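First the structure, which I've put down as structure tokens, then a few questions once you've had a look.
In this view, the complex is presented without one of its protein chains, the others remaining in place.
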Amino acid sequence: MVGLSVGEKNFIKGGIAQDLRNDGRKRLTYRPIYVETGVIPQANGSARVKLGETDVIASVKAELGKPRVSHPDQGKVYIYVECSPTAEPSFERRGGDELSTELSIALERSLLGGKSGAGAGINPASLLIKEGKVCWDLYVDCLVISSDGNLLDALGAAIKAALSNTGIPRVQVREAASSDEQADVDVSDEEFLQFDTSGVPVIVTLTKVGRHYIVDATSEEESLMSSAVSISVNRHGMICGLTKRGGAGLDPSVILDMISVAKHVSEQLLNKLDSEIEAAERANEEEP
Amino acid sequence: MEYVNPEGLRLDGRRPMEMRQLRAEIGVVSRADGSASFEMGNTKVIAAVYGPREVQNRSQQMNDQALVRCEYSMANFSTGDRRRKTKGDRRSTEISLVIRQTMEACILTNLMPRSQIDIYVQVLQADGGTRSACINAATLALADAGIPMRDLVTSCSAGYLNSTPLLDLNYLEDSAGGADVTVGILPKLDKVTLLQMDAKLPMDIFENVMQLAVEGCKAVDSYIREILLENTKTLEIHRGV
Partner (left out) sequence: MASKTGSTPATYSPSPATHKKKRIPIADVDWVRPDSRGFYQCRPAYLRTGAVSPAAGSAYAEFGNTKVIVSVFGPRESKKAMMYSDTGRLNCDVSYTTFATPNRGQGSDKKELSSMLHKALEGAIILESFPKTCVDVFALVLESGGSDLPVVISCASLALADAGILLYDLVASVSVSCVGKNLVIDPVSEEESYNDGSLMITCMPSRNQVTQLIVDGEWSTPKIHDAMELCLGACSKLGEVMRSCLKDVVTDLKE
């Protein structure tokens, strides 16, 4: 994607080996994160996250639906990422589909946990209204407006911020005449339940360039990577998902080392992100 | 349904000749050669321009002028109900074509032969008047990219409900089934480059409504010029002039 000359490549690699990156950061430092919530008024919750020049918007919409037959006590969550051609000319028409699918699947894996729903960042049981009949379907739609590397981390942060901004309307279930019919549901327009996002994990992508790992790579650094591992860690230090991207092989001990580095970095990132989200929510409330 | 109540106020409290609030920002996508975001009330649009650059498809290359391409896409969450199919549907194709033809008319394409200019417009929120917001955003983005143009293209829509010409329709007024006239003009040259209408209107009323839309375009034009002037001043400061 980014064309670099041999001299530039060596410059970046040498800098990373000396713990000094192109924009002056250390290897394990994130770019400044800027969070804005409530950007899409017609959605139940939304957020816009800028990580350096990477700009993504996430929106959460809740619709009434029927639970799956195999899991009647859980609601459903769908995550869908779209790459806008404004980010990259090659994304026009179908060009961005491959990247979108990859990102959607990586996010679903990180946030939705195992098949039985255990360990999920978003607890599907909290989306249930009436067992076997009615549940909330959460559609999380993300849009990548501008891409400068590290899309997965920015998307994870945006989804976390959007979820903390989400209000699910309160529902009252009117008892249906027979058990087969669709239960009648009264959706309240006034009252909203805030979503509990303390369990939502944050995604940390570690990119391996040469023999060192860096966090939050820009697109120049990403074009040099041999491989990258995206690890999603939640507040309790549990790993909620792991995806390895990139073709080169990695030693298993290297992967375990990356996991421990990711846990260490994720604590700082979680705290920073939480404080940014709180500041954004407060700014929202102060506005008339 | 009453779109203009007896006191003369519309559904959102505006007067019939009043436009929605405009907000524009230049340089939102750093990777693009030029970009801008434009808001008309609740309609939010981002435009990014990549070019002039080498033509990707050799067969489309033109030896005496630049190739202008445009793509219009709406985000999944842009409308009230979640859209499933966002790209490649007929409305998007039609609007892409309309924007392309409008911008092509005002870009000095003969100054950049054998090259390609891509305009990508992304709708973040749709509340009526998306076509106009897209054209205004594209104009700003082209200006930010430094692409030579004959004049700025500005666009605005107007309609006719409850026997009153209304300026700048929002989604509710647009879906009321009355006429919807979208006009795009080159303000300084005083020429019309885009004129589209839905439904039907008697001739004399049509002239009124079109005149109203042209006034709206001129108001958008003065706002855009202000924004560009501020942007230039900021650039001057950064250069140390």
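In this document, chain identifiers A and B correspond to the written order of the chains, with residue numbering beginning at 1 in each.
Here is the rule we go by: a residue touches a chain if its C-beta (ideal position, glycine included) is under 8 Å from a C-beta of that chain, and two chains touch if they have at least 3 such contacts.
On a predicted model such as this, the values are computed, not experimentally measured, just so you know.
Taking every chain of the complex into account, the omitted one touches A. Only one of the listed residues, A:Lys130, A:His212 or A:Lys263, touches the absent chain: A:Lys263.
Only one residue in the set A:Thr37, A:Thr243 or A:Ser266 touches the chain that does not appear here, and it is A:Thr243.
Contact with the undisplayed chain is limited, among A:Glu8, A:Glu53, A:Glu102 or A:Asp137, to A:Glu102.
Within the complete assembly, residues 70, 98, 101-102, 105, 109-110, 112-116, 118-119, 229, 234, 237-252, 255-256, 259-260, 263 of subunit A touch the chain that is not shown.
By our rule, only the chains that are shown with their structure count from here on.
Averaged C-alpha coordinates put the centre of subunit A at 32 Å from the centre of subunit B. Every residue of subunit A that touches subunit B in the complex is listed here, in rising order: 39-43, 46, 53, 55, 57, 59, 61, 63, 80, 82, 84-89, 92-94, 139, 141, 143, 145-148.
Residues 28-32, 35, 42, 46-48, 50, 71, 73, 75-77, 79-80, 82, 86-88, 118, 120-122, 124-125 of subunit B are the ones that touch subunit A when the two sit in their complex.
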